[in-house]
Each structure stands twice: as C-alpha cells, then as structure tokens.
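One protein chain omitted, others in place.
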Amino acid sequence: MRLNLRVWRQKNAGTEGAMATYEVDGVSPDMSFLEMLDTLNEDLILRGEDPVAFDHDCREGICGACSLVIDGEAHGPERTTTCQLHMRSFRDGDTIDVEPWRASAFPVVKDLVVDRSAFDRVIQAGGYISAPTGSAPEAHATPVPKADADSAFEHAECIGCGACVAACPNGSAMLFTSAKINHLNVLPQGSPERETRVLDMVAQMDAEGFGGCTLTGECATACPKGIPLPSIAAMNKEWLRALRKAPRG
Amino acid sequence: MAVSGLIMLGYLVAHVAGNLKVFFGPEEFNAYGHWLRVMGAPVLHHEWALWLVRIVLLAAVVAHAVSAYQLSRRDIKARPTAYVHRRKRSSYATRTMRWGGIILALFIVWHVLDLTTGTVHPGGFEEGKPYQNVVDTFSTWYGNVVYIVAMLALGLHVRHGFWSAAQTLGVGSARRERLLKVLANALALVLTAGFVSVPLAVMTGVVS
Partner (left out) sequence: MSYPDYTTGEPITDTKAPAGPIADRWDTRRFEARLVNPANRRKHRIIVVGTGLAGGSAGATLAEQGYQVVQFCFQDSPRRAHSIAAQGGINAAKNYRNDGDSIHRLFYDTVKGGDFRARESNVHRLAQISVEIIDQCVAQGVPFAREYGGLLDTRSFGGVQVSRTFYARGQTGQQLLLGAYQALSRQIAAGNVEMHARTEMLDLIVVDGRARGIVARDLITGEVSTHYADAVVLASGGYGNVFYLSTNAMNSNATAVWRAHRRGAYFANPCFTQIHPTCIPRTGDHQSKLTLMSESLRNDGRIWVPRSKGDTRPAADIPEDERDYYLERIYPSFGNLVPRDIASRAAKNVCDEGRGVGPGGQGVYLDFADAIRRMGRAKVEEKYGNLFDMYARITAENPYEVPMRIYPAVHYTMGGLWVDYDLQTTVPGLFAIGEANFSDHGANRLGASALMQGLADGYFVLPATINDYLARHPSSEPLDDDHPVVREVLAETEDRLHLLLSVDGDRTPDSFHRELGELMWEYCGMARTEEGLTKALRRIPEIREEFWSRIKVPGTGEEFNQSLEKANRIVDYLELAELMCLDALHRAESCGGHFREESQTPDGEAARRDEEFAYAAAWEFSGAAPVLHKEDLTFEYVHPTQRSYA
C-alpha cells in the first residue's frame, strides 16, 4: 500500500505548528498504525529530517500512551487504541490526517505528543481509597456482590488515554472522571470517602480547564475501552448526593 | 441549566395544552385566556397568578441563558483549536442546543411582542380576544414561517435538552437509558406537533 499522510508538526509547546505532507510506500495491511509511522520515521532519519514524535509504549492497547487523532477521530476509525489499529482498515492511495489530541488542558509537547498530566492531578484529588499498606483486613471479610464487582471493573478498565477529551467538542473530561468515581464509589471499600472523592475530583477537573459536559456522547463513542455514557449521569448523581450529604464551608 | 430548562419545559406542556383549546372555537379559547387572568381568585388578586408565572418564567429564561453563555464560553476555551480534519457527525447536539437556543430566544421576544403586548401584531390587536389575535398572526406568511421554524427548533432543543437534564440530575442510568430517550423524543414530538397544529389549522381554514 502507498499512503499520503498529513501530519501535524510542531517543534515544541512554544511554537506554532502546521500540517506537513509525507508519502509512505510499502505499507503492509498487517502493520499497526504505529508501525506504519515507524516506517516513516526510519525514512525521515535517513533523509536527515526530524522524525515525527508520538507517544506509545505497550502497543497492546492497555497502557494508554498512544494518542492520535486520525482523520478527525480519536484513535482512528475503529473502536480501539491507535496501537491496535491496523493498516487493513485503510485502502491503497488513501490520504490520512494525523493530529494530536486537542484540548487546552492537554497542551502539545511536540508534534503529536501532548501533556496529559491534568488526568494525574484529577486522580490525585481523590481517585483512590485510603488504605495504607498493612492496614487491610482479610480479603474475604467483606463480600462484594458480583454485580457491583463487575460494574466496578468495567469502569476501572479506563486506560487514561484521553480519547474522551480529544473527541469532545467541549474538551470535557467527564467520562474519565466518572469512570474512576464509578469504579471506587460502588465498592464497599470506597464508601467512606464517597462524598469527598466526587466533590474533590470534580472540582479538580474544573480547575484543570476541561470543558463542561453537554452530553454530546462523542466521548463514549471514542472510548477504546467502552466506558458507557450513563457513567456521567451516575457521577452527577453521586455529586448531587454528596452536595446534600457533605455541605462544605 | 437542567433545572431552568425543566421549569420552562413544564410551562410548555401547559402552554401546548391551552393552545389546543383553539380547536374548540373562539368562546372556549377566549374564556381560557380570561381564566388565566383570574386564576387563583378569589385568594389572589386579578392577574397575580399570571404575573407569578411570568416572573418565574423570566427568571428561568435568564438563568438558562446565563448558564448557557457561561457553559459555551468555558467549552470554547477548553477546546480552542479545531481539528484540521473535519467530520460531519460530530457535535450535532451541541449545534442544535447552541443555535437552537438563540433561535428560541429571538422567537420568544417576537412572540411576546406579537401576542402578549401586541406591539408587532399584524392585525388590530385586541386585549381579551386571543382567538382573533392568533388567527391574525397566522394569516401572514411570515408569522407562519417564524413560528413553524421556531417550533421545529424547539423540538430538537427539547429532545436533547430533556435527556441531558436527566443525565445532569443523575436520573440517567444504563437501565433507564432507553426509557429516557423515548420520553425525550415523545415530549419533543408532542410539543412540536401540538404547537405547529395551530398555524396549520389557520392556514387550512380549520380555525378561522
């Protein structure tokens, strides 16, 4: 396969960027999208040009590092991570646009690499259960109904890639935040911090400059792990409940 | 956003029910218009109840508009750079909400000036004769166009707005997802069809 790539190039956070066009030849349908970019970069290095910077690590769809907007869609046309997108999803001669995540809370670092540390700070605000090492009771002391455990797991699957923010026309992080809240708040272990968790995480989310939610549903459509849209409603419910239960000064 | 929207939605449901009275002839419709003024009597003074409703509505409109403005500003700030590659299906709901909201705001101004104060009314506006006033308005082509376009916008706005309000208030859940969507669609359909039936009836001569 032979492809035309239009890739966002930006030297660093302080400079302006622009799309640049490259031709990539000899692409195999079995290649992953990132392996196709590897091929381009090998060429660029040998031609003495700066290779395209992009985040990636596990290439198994679980670390959440890869983060490309391909033809206007976060992680591209299939519902998966960029590293698990294969070139068989494209056709010979296609022109493909590759851009970084766009959100003011995710500033561009270089080319296709963005800074997602805002997500870490949202977790730091309360996305945990305070259980210092050594303090744990016997694991079977508190049975957890299977339905709750399964629901917690489905939300805990979030890989923190940021596709939800990238896809949202408002740059909102509601789906990401709700995934963690729904993971922890449904478990008996997470219940003592239930109110402060949701209030603090939502406050931090707002402070990071993420947009508001207008329920466009783009986040859930882009999510490679299938975190569902109703998670947001469930978080809103927790938040309203917490406002009633834990009024703070 | 959700609360003010729901207040207005509640009002609209009452409003559309009242509008449909137009099909029972001028006496009944005018009498209904009169009742709105004496509602709550004798406990309340003439038109007090009506003014109470108007104040609450005005507050809801203002709150809705202010939060819409703040939310939009925040959203635009959170996503200052658009993607070079544009896609069709994105932000359908956002577009209908933002532009639909602006259309509706302009419509409300016209609607009040037309049928409440009579300032821009096309015929000879007569206080206490709402039936004739309605017929006058919908006897002009622009009255029909403005009204029907606004009601279609209203349908789209309510469709996404009602469902969103349910999510915001935490009523939504995976289980209720379908129910809420059906309810939102039904509300939108009933409101739009109910409101639009009046100008259609005037145009076709069913109401005259």
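Here are a few things to note about the model shown:
So that you can tell them apart, the chains are marked A and B in the order they are listed, and the count of residues begins at 1 in each.
One rule holds for everything that comes next: a contact is a pair of C-beta atoms (placed from the backbone, for glycine too) under 8 Å apart; a residue touches a chain by one contact, two chains touch by 3 or more.
In this text the structure is predicted, and so the values were computed from the model without any measurement.
Shown chains touched by the hidden chain across the complete assembly: A. Contact between chain A and the unshown chain involves residues 11-12, 28, 30-32, 34-35, 38-39, 41-42, 44-46, 48-51, 53, 55-65, 80, 84, 86, 88, 109-110, 113, 115-117, 119-120, 123-125, 127-140, 142-146, 149-150, 152-153, 156-157, 159-160, 183-184, 187, 189-190.
To be clear about the criterion, only the chains that are shown with their structure count from here on.
Centre-to-centre separation of chain A and chain B, using mean CA positions: 38 Å. Contacts from chain B toward chain A in the complex involve residues 71, 74-75, 77-87, 90-94, 97, 160, 163-164, 166-174, 177. In the complex of the two chains, the chain A residues touching chain B come out as 6, 8, 19, 69, 71-73, 97, 99, 102-105, 167-172, 209-218, 228-230, 232-241.
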